[in-house]
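Complex shown without one protein chain; remaining protein chains in place.
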Amino acid sequence: MKRSRLTDYILLLPAFIYVSLFLSFTLFMMISQSFGLFSLLGETEGFTLQYWKSAMIQESFDSFFYSMKIGLVSSTLVVVIAYPIALILNQEIRGARIVGSLIKIPYFINAMVAAFLIINIIAYHGFLNQFLMFLGFIDEPLRMRNDDFGTGVIVIQVWKNIPFALLIITASIAGVSKDVIDAAKDLRAGPVRIFFSIYLPLTISGAVTAHILLFIMIFGDFAIYSVAGPIYPQSLTARMQLIVSNFLQWEEASVLATVLIISVIVVASTLTFISKKYIGIYEKVGYAEIKKD
Amino acid sequence: MKKVSRILLLSLVIFVLAGLPVMAGGGKEKKEASYDIAAMSWDEIVEQAKKEGTVTHYAWYWKEHWDKMAVDFEKAYGIKATVVVGDETSNFNKAVAEAKLAKGTIDVMNIGGKGVKIAFDENLFYGPLKDIIPNSKYLDKNLLQFQEGFVTKGYFIPQHRNQTGFAYNPDKVKNPPRTWAEFEKWIDEHPKQFGFNDPNKGGSGQSMVHTLIKQLAGGLEKYEGDVDVVESKVADWDNVWNWLKERKDKIVFTSSNADSIVRMNDGELDLIVAWDDDLLNKMKQGVIFDKVKMYIPEFGLAGGGDTFGIPNNAPHKAAAAVWINFLTDQAQQQAMSDGVGAYPARDDIKGTKTNLTTEDRKYAIPWFPACYKKYMIEQFTKQVLMSK
Partner (left out) sequence: MQKLKKISIVLFVVFCLIQLLWIGAPVFMAVLWSLVDVDTPWSYPDMFPKKLSFSQWSYAWNHTNLKRAMVTSYTVATLTSFFTLLISLPTSYILGRKKPRGKRFIETVLLLPIVLPGMVIALFVGRIFTSIGLVQSMGGIVLGHILLGIPYMTRLLTSSFESIPQDVLDAAQDLGTGRIRMIFKIYFPMIRLGFIAGTIFVFIKSIEEFNLSFILGLPTYETIPTMLYTYLGYNFHRTYASIISLILTVPNLIILLLIEQKIKTSLTPRSAAGKG
């Protein structure tokens, strides 16, 4: 018995060790280099805060806020759009399955390809401008590429990520038991009430999970920024990559990477915290209302 | 259940064993060769090169051209040339990463605007090559000594020359601005139709800002010979930044040399700053309409060229030298001019088909020293891009 327990643990190791070694090395290197330690190449000069100081310039702040803005806006938009779609797809209508497959297409499209596809649409000579001009809404094409706010990037992120959100939200909506809905219908609850009292409280945790994962993915985006982002500021990861490839300043890049990871953790836990409070309230309200009926 | 475990354990062992050769592939060592091509006669170099039999060249454009050259080279010398068409920045990062090894894997590298500074900062290259490569006496004297404002002291052998200029859409622009006054007026009258790329992302944008500095901050003579930025000399660059800031909603900053050209094809921009070789190449590739015209305005735009260098730890230095010499032969330079349309580094090439006439080229100006260029790009970011 004991021996087989041991074998179990040995067998458990390969993938676990692979991932944990890789990631712990990576994160360790990242954090220690930001303090000037363990430079694998070149000289190590000992603990210093100088890189934290030299990395904290206006450019870095601008990049940070850009990534934060795009991350929060896009992930929120995606969830807000995907949620009703998931509800619609949950209805038993013929063809829902085919549309369900179609809508997933962007998920399987590489981020850079997605960016390129959308750029072709919003370019000066792109489909959208031509279409609007054809309809007579505008006389001259609009300039939507590399706009300063990052609208183009947001559109691409939304396009690319809706399927991912759908995947998670659909699963949580499918988890709502039919019996509860039927019971509510028997109590003559209208569709609006059913939505607010049953669907929303039961599925909001799925939506929040999607929101958090999307935020992390979009916040760390490199590919879409580099294809469609504004000339300035750069996304945080793009700035990191630039610092490394053009100036070989690993230590400054490590500082930015550390900031990036910390922000991801902070935002994710804040969202979780808020949603926990929120879901708690909703659950109470929802059940109370059903009971009242 | 035990057997299942055992079989899975076995597969783990197989994995490790199978993984070893894959990993080992990265660390193959090349045979040591100890000779110095600087101390050898050209015949000895050629003989040594034939012994080596192979040369690896890193470039980032013109794959079709290199394929042809390599075939001819093997016919002429029996040496196999492998040209890896990579990416400018990655090529240099690779060279930097390999610099500490006794033997690298790169024999020849193309050096463009981005690379010169890293090349010198990291002391990557072997040289000077000027006296080793016989063809260097036919090549552009200026490019042999200076590249992008760096004094290169004959370390790099010129491959082709290029020049920035204004490109325009002749259907929409009948009288392109030639003088400074015309240019300022044109921008005012045609908002958002003139564009150049962010100087962080390409040389044609750098050239434009460089010209603005020449025009608005008192010429270029005062910077000559400087190795470090002299504060007093850059004091009046504020004029340039203010000029740009005032026109921020009239000038479009694009994201690369190529992006400017694409946007002109899209009809978004009618007047852009572009490299002559890049534009010609893009015309051939069907990226932009053929009617596009190019010229250099009277207030001047800078030019330069790309060069070859041999890394210090190149494993086949002799073959590298022979390959470089081959590429700068008259026949090969002619082929380059005919094929990709680049302006050759030799003066004895017939029928160069570039977009700029000799008449235009008299307005070409040299770069100021490289330290100022770096400072210029930083300041452009801070003063123009970051100001909202």
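Here the chain labels run A and B in written order, and each chain numbers its own residues starting at 1.
Keep in mind that, in the parts below, contacts are C-beta pairs under 8 Å (C-beta built on N, C-alpha and C of every residue); 3 or more make two chains touch, one makes a residue touch a chain.
Since we're looking at a predicted model, the values are computed, not measured.
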One chain isn't shown here. Among B:Gly86, B:Gly127, B:Gly154 or B:Pro366, which residue touches it?
B:Gly86
Sole contact to the chain not displayed, among B:Ser34, B:Asn175, B:Gln285 or B:Thr358
B:Gln285
Among A:Lys104, A:Arg143 or A:Arg193, which one touches the chain that has been omitted from the display?
A:Lys104
Full-complex touch with the removed chain, picking from A:Phe65, A:Phe127 or A:Phe273, is A:Phe127
Residues of subunit A (touch criterion as defined above) contacting the omitted chain:
8-9, 11-16, 18-20, 22-23, 25-27, 29-30, 33, 40-41, 85, 88, 91, 93, 95-96, 99, 101-106, 108-113, 115-118, 120-121, 124-127, 130, 134, 159, 191, 213, 216-217, 219-223, 226-227, 237-238, 240-241, 244, 250, 253-254, 257, 260-261, 264
So that we can see where the missing chain sits, which residues of subunit B does it touch?
1-4, 7-9, 11-12, 14-15, 18-19, 22-27, 58, 60-61, 63-64, 67, 84-88, 90-91, 94, 97, 105, 201-202, 255-259, 262, 265-268, 282, 285-290
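In this section, only the chains that are shown with their structure count from here on.
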So what's the Cα centroid distance for subunit A and subunit B, whole Å?
37
In their shared complex, at which residues does subunit A touch subunit B?
4, 7-8, 10-11, 14, 41, 58-59, 62, 123-125, 141, 143, 146, 231-233, 245-246, 248
Given the complex with subunit A, which residues does subunit B contribute to the contact?
1-2, 5, 8-9, 12, 15, 89-90, 93, 96-97, 100, 114, 118, 192, 198, 252-255, 263, 265-268, 381-382, 385-386
